[in-house]
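Right, I'll just put the structure down here and ask away after.
Missing here: one protein chain of the complex. Every other protein chain is in place.
For reference, chains read A, B and C in written order, and residue numbers begin at 1 within each chain.
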Amino acid sequence: MIAELPPGLILIVGALLIPLLRPHLRPYLMLALPVAALVQLLTLPAGLHAQVDILGHSLVFLRIDGLSFVFGLIFLIAAVLNVIYGWHEDDPVQQVSGLVYAGAAVGAVFVGDLVSLFVFWELTAIASVFLIWASRTERAYRAGMRYLLVQIGSGVILLAGVILHYRATGSIAFDRLELTGLPTALILFAFGIKCAFPLLHNWLQDAYPEATVVGTVILSAFTTKLAAYALARSFAGTDMLIWIGAIMAVFPIVYAVIENDLRRVMAYILNNQLGFMVVGVGIGTPLALNGVAALAFCGILYKALLFMCLGAVLFRAGSARASDLGGLWKSMPWTTGFCIVGGASISAVPLFAGFIAKSMVLAAVAEGGHWIVWLVLLAASAGVFHQTGLRIPYAAFFARNPEIRCREAPLNMLAAMGITSLLCIAIGVYPAMLYAVLPYQVDFAVYTASHVVTQLQLLAFAALAFSILLRHRVYPQDVPSINLDSDWIYRRLLPAFVDVYRDGLRMMRFRAIARAQVRLNRFIAAVYRHHGPQGVLARTWPVGSTVLWVAVLLCVTLVFYYIE
Amino acid sequence: MSLDDVLGLFNYWMVIVLMMTGLYIVVSRGNLVKKIVGLNIFQTSVFLLYISMGKVSGGTAPILTGKPEVYSNPLPHVLILTAIVVGVATTALGLALVVRIKNAYGSIEEDEIQTMDLVAESEAETTGHRR
Amino acid sequence: MIDTTINFALLLFLAATAFSILRRTTLFSVVMLSGVFSFVSALLLVHLDAVDVAFTEAAVGAGISTVLMLSTLALTARHEAPASRSRALPLIVVFLTGLALIYGTLDMPHFGDPSAPVHTHVAPRYITATATEIGIPNIVTAVLASYRGFDTLGETTVIFTAGIGVLLLLAGTIREPTGLRITAMDHHLVLRVVTKVLIGPILLFALYVQFHGDYGPGGGFQAGVIFAAAFIIYALVFGLEAARRAVPGRAVRWILAAGVLMYGGVGVVSFFFGKNYLDYSALGATATAGQHLGILLVEFGVGMTVSAVMVSTYYAFAGQNRPIGDEEW
Partner (left out) sequence: MIAYHLPILQIVVPLIAAPLSAFCRRAGMAWYLALIICAASFAISVALLVRVLDEGHISYLLGNWAAPWGIEYRIDAVNAFVLLIISGMGTMVLPYARVSIADEIEPHNQALFYTCYLLCFAGLLGMVITGDAFNAFVFMEISSLATYVLVALGAKRDRRALSAAFTYLVMGTIGATFFVIGIGLVYMVTGTLNMADLAARLQGLEQNRTALVAFAFIVTGIGLKLALFPMHLWLPNAYAFAPSAVTVFIAATATKAAVYLMLRFLFTVFGTDYNVLGLTLTYMFTPLALAAMFAASTVAIFQFEIKRMLAYSSVAQLGYTVLGISFASVTGLTATMIHLFNHALMKGALFMAVGAIVLRHGAATIDSVRGLGRTMPWTMAAFVAGGLSLIGVPLTVGFISKWYLVAASLESGRWPIAVLIVLSSLIGVIYIWRVIEAAYLEKPPEGRTAREAPLSMLIPTWGLVGANIYFGIDAELTSRVAGAAARLLLWVAP
């Protein structure tokens, strides 16, 4: 059984042992676990393993094929990087929940059937909420609660979908699902919640910034990408996803612009990147799926990098809000450098990881002939460049108004950021390494003249537009404001309605209870009159009348018999 | 309902009359001794029922006299011997109880006893609740 | 024809007595009437060929019950309180039940009809087989002691229970003898002399009845009561203390238990001969001799118990009250 041990379980079980060790030994175990899982993953042959028959169903815990291998690989790499980044953190809650969360995500990727997917789906939700609560503030607690509600909700909807799907089709395999009836719609809805579809995305922007320094980095990597993988696995090629993806790519940019907290900006950008992936899944061609896998692979890396930088800034400067930060490049040169590399990768600057992944998706879109979507994605990537490539580094490090002096990020953070940047650049420079790992064999040359040229044009003009807007103060200043987007519905609108009805209901209920009370008292009094100690039934009757009853009964039975 | 029916069943009818009288005394009279007397009458009527059931017209007492004779049925006699003793036993116990009730309550009238009990019971309850 | 008239006359007389008991309010007359009622029913029983039963009814029903009731009256009230509740309802109910029962009697075999199932099924065997199987003339005693011997053991236990019950209820409140030598009866010379004369024959007669049970009417119950009657008269006339000296309470209690043990013991003895319980055939040389001996012993056991119960009950009742002056009688 050891040979077939799913990598996810190694992480989960190992994580549970961490608190037993003394604090200074823990990081080494935490590093050993993902590395062991990586080794296990690499040694495992493809195909179905670790099948368990429970209650007549065969649950497949380990299924390795192209798609799951890629996601599993990047999840484990991310886990390693997170461990390095969180080396200084000695809060056991974060350490354990971080690794259990990573383990659950890895487990979920390799699962072969919907039921065990649901199990790991819930495990990711539960483990991840501790990362939010670990920052132990009232805001974090409340955000965590909302986050948990949404995540568990999605899990429960998934379960409902799975059950109905099982009743409809009799199979619980986690493969291609046609979006026909209610079951698959529910499953899609559940994936959609975790994949932060429009109107379902608020938990992402609400909870991620509240997590701890290390927590946000870990959170950014797993949940959303797992949802993307799930969509890719089951709903590849559903046209509806293309439009959802397109909307997802655009509207976060609008909010990101006016957002002051840089980590929340990054959350919006993360949502945008998911948009690209969802579009890729929507198209469903092998190229598109390769693009999704690549985008996921690189996305995890550069998003983690950016979150690490912001985390470092938060760790050192004590705040991640653009209005509070500025001029950090003198005191944190290395973090600034890594932030620029991250920004470049996410903006898909050639020679960086982002470029090779995004161009694949754009090529697939073009091949599919969805011109409108292609244009939208193009604009969106410009917006991304705007926000992450330029605004974040400028606002955080180069802006001059508040000059903040602080020490450079701790060594382990720098090491993690360094490795991630190295990986981004390496993949950017030598994409074949990544393409070998992708699920489908597609001959796609990235560095063609047309791709590079279009991309550079795009970036150059975006930079131009940014500097003009900035110069003329058209660009909205970083103002310390908290803005609510669509979650305004369930945080302001609904409570208002409820208050109105509640008072009305309370009055009605009060009156009804009063009436019932009166009737009940009357009934008890009546019963008491007959059955109470002096009541006709309970009184100690004189002997004579008791015997009378006997005679009556005898007479009645006799007469009754004669009549029959 | 011919004459011999009446003649034949008169015994049993009288038994029923006695039985009902006994029952009536027990039911309607409040005095405990009177009730026991009523009970006695009720039981004696049962004895007569059994014995008149066992009588064979023209038969003699079931004591063998050597000469071939028609005897009445001995079995009811045996049963009634037992029933009489049971009756006396019950009477003795009833009277003993009446004496004890007289000592405890000071009266052998059922209604008076019952009122005393009700008073005692409600007192116990009120003191119980008040505490 | 004479029989039926006597039969009806006695029945009507019984009914009349019952109604008068119903109406009387002075308890003394009620008790006396109930004594009369018992005697008349004994007469009727004799007329119905149930001699044993008549004997017992007279001795036990009339004798002991009346004595006990009188002593209860002495301890309690003389008069019955006027009825408080309306008597209409009970009257109606009783009347209706009576009618229903009379309607029910229509299918009964007629009085004295020899072909009735009662005379054709179980009883004939007793009449024919007693001479050979048990060999005593009085079939009632044979059935009483042997065929349905266990019933009689149960009956003895009933009377034993009554004795124990009365002891339990009243023994506690018996006042210690006050050592008062003179009792109310002292100056009734005539009574004292007559009782002295009577006690001997009564005891003798009791023993006769006890051992004559096999051949004629009589047996353990009747003998026991007559035996007890002798002591009760003695206690009535010469005072409770004198009676207690003659037959102490403790001795009575021992005889009480011994009687039942005697009866049960005879049954257990038949175990040792490998026979069923209360099967006397093994006791004597031949089966019938065994039956004879068994019945004798059993009847003797019953006699002991009954007499002991009657005496102890009387002691319990008499021990309750204070000596009553003449005027109160």
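By definition in this document, a residue touches a chain if its C-beta (ideal position, glycine included) is under 8 Å from a C-beta of that chain, and two chains touch if they have at least 3 such contacts.
Quick caveat: nothing in here was measured; it's all calculated off a predicted structure.
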Determine which of the presented chains are touched by the chain that is not presented, and list them.
A, B, C
For the full complex, which residue in C:V93, C:I136 or C:V158 touches the chain that was left out?
C:V158
Among listed residues C:L169, C:L191 or C:L293, the absent chain is touched only by C:L169
Contact set of chain B toward the excluded chain (per top definition):
19, 23, 26, 32, 35, 39, 42-43, 46, 49-50, 53, 75-76, 79, 82-83, 86, 89-90, 93-94, 97-98, 100-101, 104-105, 113-114, 117, 120-121, 124-125, 127-129, 131
Contacts of chain C with the missing chain: which residues?
101, 103-109, 116-123, 125-126, 146-151, 153-155, 157-158, 160-162, 164-165, 167-169, 171-172, 253-254, 256-261, 264-265, 267-268, 271, 274-281
Sites on chain A contacted by the missing partner chain, in the whole complex
527-528, 531-533, 535, 537-538, 540-541, 543, 546-547, 549-550, 552-554, 557-558, 560-562, 564
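Here is the rule we use: only the chains that are shown with their structure count from here on.
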Testing understanding: with touching defined as stated, what is the shape of the graph linking the protein chains, line, ring, star, complete or other?
complete
Would you identify the chain whose C-alpha centroid lies closest to the centroid of all protein C-alpha atoms displayed?
A
Going by the contact definition up top, give me the pair of chains with the most C-beta pairs touching.
B-C
Relative to chain C, chain with the most remote C-alpha centre
A
In whole angstrom, the CA-centroid distance of chain A from chain C equals 99
List the centre-to-centre spacing of chain A and chain B in whole Å, with centres computed as mean CA coordinates.
91
Which positions in chain B touch two or more other chains at once?
23, 27-30, 111
Would you give the residues of chain A that are in contact with at least 2 other chains, written as numbers and ranges?
542, 544, 548, 551
Spell out the residues on chain A that touch chain B in their complex, using ranges where they run on.
533-534, 539-540, 542-545, 547-548, 551
Per the touch rule, the chain C residues reaching chain A in their complex are 85, 89-90, 93-94, 96-97, 100-101, 103-104
Using the touch rule from the top, collect the residues of chain A that touch chain C in their complex.
542, 544, 548, 551-552, 554-555, 558-559, 562
